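All protein chains of the complex are present and in place, except for one that has been dropped.
A, B and C are the chain letters, set down in written order, and residue numbers restart from 1 in every chain.
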Amino acid sequence: MNKQRIVTITSVTKEAPGITTLRFHDEIKVKPGQFYMVWLPRVDEVPMSVSYTSVEKGITVKEVGEATRALGKLKIRDQIGIRGPYGNGYRIPKGTVLVAGGGTGMASLLPAVEAIGDPGRVDVLIGAKTAGEVLLLDRARKASREVHVSTDDGSMGRKGTVVDMVQEHLEMKHYDMVLGCGPERMLSALLKACDEKSVKCQLSLERYMKCGAGLCGSCVIDGIRVCREGPVFSSAELRKMKEFGSSKRDECGCSVKL
Amino acid sequence: MNKQRIVTITSVTKEAPGITTLRFHDEIKVKPGQFYMVWLPRVDEVPMSVSYTSVEKGITVKEVGEATRALGKLKIRDQIGIRGPYGNGYRIPKGTVLVAGGGTGMASLLPAVEAIGDPGRVDVLIGAKTAGEVLLLDRARKASREVHVSTDDGSMGRKGTVVDMVQEHLEMKHYDMVLGCGPERMLSALLKACDEKSVKCQLSLERYMKCGAGLCGSCVIDGIRVCREGPVFSSAELRKMKEFGSSKRDECGCSVKL
Amino acid sequence: MTSLKVEVAALKLSNPTILASGVMDETAASLLNMARAGAGAVVTKSIGSEPRKGYPNPTLVELDWGYINAMGLPNPGIEAFAEEMRLARGCPAPVIGSIFASSAKEFSFLASKMQDYGAAAVELNLSCPHAKGYGMELGVDPEMVSAVVREVKSVCSIPVFAKLTPNTHQLMEVAKAAEAAGCDAIVAVNTVKAMAISVEMRRPILSNKGGGLSGPAIKPIGLRCVYDLHSTLNIPIIGVGGVEDWRDAVEYIMAGASAVQVGSAVGRVGLNVFELICTGMKEFMVREGFESVSQMVGVAHE
Partner (left out) sequence: MTSLKVEVAALKLSNPTILASGVMDETAASLLNMARAGAGAVVTKSIGSEPRKGYPNPTLVELDWGYINAMGLPNPGIEAFAEEMRLARGCPAPVIGSIFASSAKEFSFLASKMQDYGAAAVELNLSCPHAKGYGMELGVDPEMVSAVVREVKSVCSIPVFAKLTPNTHQLMEVAKAAEAAGCDAIVAVNTVKAMAISVEMRRPILSNKGGGLSGPAIKPIGLRCVYDLHSTLNIPIIGVGGVEDWRDAVEYIMAGASAVQVGSAVGRVGLNVFELICTGMKEFMVREGFESVSQMVGVAHE
């Protein structure tokens, strides 16, 4: 039961061009990897990972369309509706952990890194299109042993993708678990990379969400609810999914190529 | 919130001709002086004080009409519906206590006597029409210092009413509180007797009950809900009630003389 | 200055919470107690021409999210009720007389009695879901409702409220008919047709089998009716159904209600429910900058 509540924005942080973190007070506990359905009256209601899970909650929004642009324009004292948290969240792993985030994927991953609570056993890899879009770098540094950055254009860190970095790290070191969040094509390559090295992973997926509550079926991948059994799935689960990395459903429920 | 539950009779005790105790298992806690709404399908649903308040609950029924006669015919393994407990119950008094029960009034009072938990400071007075109808005598003896009986026909104990005995006891000894339950005429005399000696009392009333839950207003005395603010009222409350001892409401809500 | 005062169809209320018909309102003393507890107005139990016992028990089922009741319109009859109304004269809040009948003539007879007794307004129960020949059996037919209202208006100078049922797809037609016939306000909604069955006893629990659902379960239903009525009507609407806290009350008001009635919450919350709603509503109004209740009426339509 996740009743709608109206929260007031207490801080607005511009993380990068078109990427904004909004903070607000909400008492209801959240696990890293869970998400809210965020309501902007007259605009839309969209799923957003919780990027800050303390009592002062936060979401980190990348502007891609109408709703996210409207969220990016909010100011302190504006109000939004939230319901949730929904979804399973990451199981916080024991042992050494490699964390790989593409784009706003870091928003979902950082609370998990912080929940591990032991910088000594976590390495973080951040991928972005360009230097300006590298997200939450300072926060990642505080909570981990090493942080490495890659950009598509080489404007910061190494040139290439985050998956390239993952492959290198898995060659170099032993990790007990990989956590990943980002575009599905990246996640699909990530799963392959992990499988090759027989390292387990947990990856967080995105699908079109309407109810968010496990009812309407709009978010399903291979008949499994991303909003409920996911958004975080294990390698074992992902390997069985025919639609993973290949197709998703549009608002009508039609299958479309990724 | 008091959902209907169906319980199975585990024991049937004939207390006196036409007076039966039914026991059954129900986990929901009850305070002495509270009552259930007891449902017998195809017959009626009637209020009954809880005469045993441990997990093996009990009611003690005097046959006066259709519903009570049907309850008196139940056997082990028969089922009844109960909802509740309803009502406020007795506030368990400190100090010395005089308990005065007329008829099935003892059913409501005995759990209070037992809850006091100190036989040394409780005296019990039981009134009945005739020897055969003296109720729950052994149980009363166990939980109190002295038990005295009066019958209308003198067939047991002293001849007279329980109020006569109360007056004598209040003359003889000091009591901090009187608890009473029985026919309203008796209670009205009891209040007068207590007031004369400036002893506080708590008396349990009966009114026609439909909902039992504080909604329908059928049980009101001076606009106060016997099922909710009562059935137990203090001397202070009773003194203000114009209808106490004089009139009640019938099923239509018409005022009728007691 | 934030004020909770409202005016509904010429009735001046100190606050917008009204005791709903059928709950703690069969005797003058009850009505007075509810007014003292903070109700801005009180509606009497629905009164008919003759004394009526109502249905045998069980008459109530408790649920986690409300009640199902089939009281069967018990009432002392309009003659005996004269005395209660006389005793209720000093009531600090307006007393609205609720009546039920099986014909327009009978309604007008009862309404004029209520007027004589000093009722501040009369509420026509056109919506009881479980009394044969009464209530919603009439209240789903726009022509019948029109005839009843017209007849009552012809004998009454006090405001006339029609209490309607949500158990129909024709609520808007019925309400429009009532308005056209001169009705002063619409009260929506009465209980929703419902039932509970005991699986062990293998039968419906209520002696009448069917009953009416009230409480939080029906709040979204009542709210929808009020919202739609506000789009349809020009006369005031009084919202009823599952109002349990200030938030429920404000939802109804924003949907278009000029006041709300509170029934089940008198059992579920307690006698202090009127006070709690008013305190919470006032705090909300201060917080959000509303100075009067009327400023909030219908704002959810904008």
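Please note the rule applied: a residue touches a chain if its C-beta (ideal position, glycine included) is under 8 Å from a C-beta of that chain, and two chains touch if they have at least 3 such contacts.
Source: prediction; values computed, not measured.
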Open item on the list: Using the touch definition given at the top, which of the shown chains does the missing chain touch?
Closed with: A, C
TODO: Quick one: say which of C:A80, C:V155 or C:M195 touches the chain that got left out.
DONE: C:M195
- [ ] Decide which residue listed in C:M24, C:A41, C:I68 or C:V145 touches the omitted chain of the complex.
- [x] C:I68
- [ ] Write the list of subunit A residues that the hidden chain touches.
- [x] 1-4, 6, 37, 39, 41, 44-46, 79, 81, 83, 210-218, 220, 222-225, 228, 249, 251-255
Task: subunit C residues that touch the omitted chain in the full complex - done: 63-66, 68, 136, 140, 165, 167-170, 192-197, 199-200, 202-204, 209-210, 213, 216-218, 220-221, 223-225, 227-228, 247, 250-251, 254-255, 284, 288, 299-300, 302
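FYI, only the chains that are shown with their structure count from here on.
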Open item on the list: Which category does the touching pattern between chains fall into here: line, ring, star, complete, or other?
Closed with: other
TODO: When you average C-alpha coordinates per chain, which one falls nearest the overall C-alpha average? Tell me, please.
DONE: C
Open item on the list: Farthest chain from subunit C, going by mean C-alpha coordinates, please.
Closed with: A
TODO: Report the inter-chain centroid distance for subunit A and subunit B in whole angstrom, where each centroid is the mean of the CA atoms.
DONE: 64
Task: Centroid distance [mean C-alpha coordinates] between subunit C and subunit B, Å - done: 36
TODO: Report, in whole Å, the distance between the mean C-alpha point of subunit A and the mean C-alpha point of subunit C.
DONE: 50
